[in-house]
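In this view, the complex is presented without one of its protein chains, the others remaining in place.
Our next item is chain A:
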């Protein structure tokens, strides 16, 4: 599978009739006819769209964020942020881009899209969304979801998510993804009609089953181990980094006091006065420079966070059955839940049997899953290296600014 480069221009092909049926065909058949129903889509659309977009390059951007108020499911007023997604097709010949689609989506719709992708592509490492709530904040940053800086960083994160999906050789062809970008109204209904929620639990359980069989593929066990460790280490890193940022902020800001006291002192001095006064000004510059520096560093933290979330997605956890079902099935009575669980358990057992028998579909699944993991690893190594380089560049810039300011101050002192 070819690795598409991560840039705004890429080929976007709408989904074929079914979400890449054959890798999980084995599971599908085990799970039952529910799967079949979801795969029925109007044949016309697929072929039509298939034809038009093969040669065109698409640019996707999440260009704006807007506060909205509305009523939620419980008819209570709520405030939320909506994001404008713009899709442009770039004409091959003259390179100009034409706006083809533009619609507004909120975070929960992105979540819905992602949950759908998780279910339909269990063998794919699905890109994560930016965090729902601000975590790993250091004190100056607000943990408020409505805070403009947070909203801005989330906008970038959502754009990044869409670009990652669009650049994935398999995910980019998904019909629901295509509709997410193009069909504003009714999209939610369309997604729900796929009935993916019903499959969610069973598919994840089935995947989980691969780890519970007698001789699981060692690579997956190692991968799980790796992703657990990665999660842990990145969380730790982000926590400490936030504390480091806090302390650094303090160091710079206290220097601002020099500005004021040098100014006051210069008032009683004759020859020393000018030098002190101008040095004080440089101390003020120094103190205020930290805001931009730390703002830049947040981008680095966001890059790390993305891979933290990736690691979380990689880790196939043993969800508690209860937790899983409540999430996907919503409110229902314990009896209903029990009944459904029973059905699923049977389906899982069947699935396990299928895998145990090592049929072709099972091996296919594993092969494709592993191929995507390899793709992911390459992507991760590349991205994290880039992130480290940009972090080093940020540090270099900070050092140079520091040298500049203190050199200026030194010169003022020399004139005292």
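Criterion: contacts are C-beta pairs under 8 Å (C-beta built on N, C-alpha and C of every residue); 3 or more make two chains touch, one makes a residue touch a chain; residues count from 1.
Everything below uses one rule, namely that contacts and distances are computed from a predicted model.
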| item | value |
| --- | --- |
| Options "FAD-dependent oxidoreductase domain-containing protein 1", "Regulator of G-protein signaling 9", "Sorting nexin-30" or "Glutathione S-transferase F9": UniProt name of the undisplayed chain | "Sorting nexin-30" |
| Among A:118, A:285, A:341 or A:416, residue touching the chain not depicted | A:416 |
| Selected from A:103, A:230, A:314 or A:369 as touching the chain missing from the view | A:230 |
| Among A:98, A:146, A:343 or A:403, the residue in touch with the chain that has been omitted | A:403 |
| Absent chain, residues of chain A that touch it | 226, 229-230, 233-234, 236-237, 240-241, 243-244, 246-248, 250-251, 254-255, 257-258, 261, 264-265, 268, 271-272, 275, 279, 381, 384-385, 388-389, 391-393, 395-396, 399-400, 402-403, 406-407, 409-410, 413-414, 416 |
